[in-house]
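A single protein chain has been removed from this complex, and every other one stays in its place.
Moving on, here comes chain A:
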Amino acid sequence: MTARTAQASFPGAGALRETGRLFALALDVVVNTFRRPFQVREFIQQCWFIASVTILPTALVAIPFGAVVALQLGNLIVQLGAQSFTGAAAVLAIIQQAAPLVTALMVAGAGGSAICADLGARTIREEIDAMQVLGVNPIQRLVVPRVLATMVVAVLLNGLVSVVGVLGSYFFNVVLQGGTPGAYLASFSALAQLPDLWISEIKALIFGFIAGVVAAYRGLNPKGGPKGVGDAVNQSVVITFLLLFFVNFVLTAVYLSVVPQKGS
């Protein structure tokens, strides 16, 4: 942090500056993660909190998600005469793409907005200032546990979504579309492979980090008063969603070109 005497002013400078600060915060979070003492208590409380607000909605979203995949593929695959591959396609779609995204959207929407609102309220009540003045670094004390909590919960939720999604897809395929359970289960590993699960979890981890950092950034910099906190929450969710889909695209592209796919 150096004293800035003049600020550049050209179109887009504001956006660049905000982006820079966001990255600075992300870096601060990473650095402070390794600084003792680690706030175990806060971390566990936040994990519990985020899990409690996300588990039910995530599970409820995961079921129809699996179902939609099953229904779409079901119709298409019947026309192609590859019914036995329904399970394979569903597993691939759910584990590789749907699960981390659903997880991240829920963590950002339910957990991130709560984090943003909480930090925003603390900021405008000068609690964050007070904490700094008491010689406690709010990034280490408050932000790091929250970001780590979103990451952990995202990874765990990702597993839950994968299971629930696949079960939902199985239910719709077998019970409603009259598919054969044996074929569904047997084709599980026809297309999907173990690295798909890894990339799924890695995505969830990164998405959780992004959701946590963006929520913390917007929460620590609300613009003016209680209304600013509301706006900040809104923006944090929107920014996170945009970033998530972009990062998902990049990660998928990299993964597909680095890890050889089955059958190719």
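Definition applied: a residue touches a chain if its C-beta (ideal position, glycine included) is under 8 Å from a C-beta of that chain, and two chains touch if they have at least 3 such contacts; residues count from 1.
Definition applied: contacts and distances are computed from a predicted model.
Chain not shown in the complex: UniProt lists it as "ABC transporter ATP-binding protein", one of "ABC transporter ATP-binding protein", "Sarcosine oxidase subunit delta", "Alpha/beta hydrolase" or "histidine kinase". Looking at A:121, A:167, A:183 or A:205, the residue that reaches the missing chain in the full complex is A:121. The residue from A:33, A:84, A:97 or A:137 that touches the chain not shown here is A:137. For chain A, the list of residues touching the undisplayed chain reads 1-5, 121-122, 125-127, 129-137.
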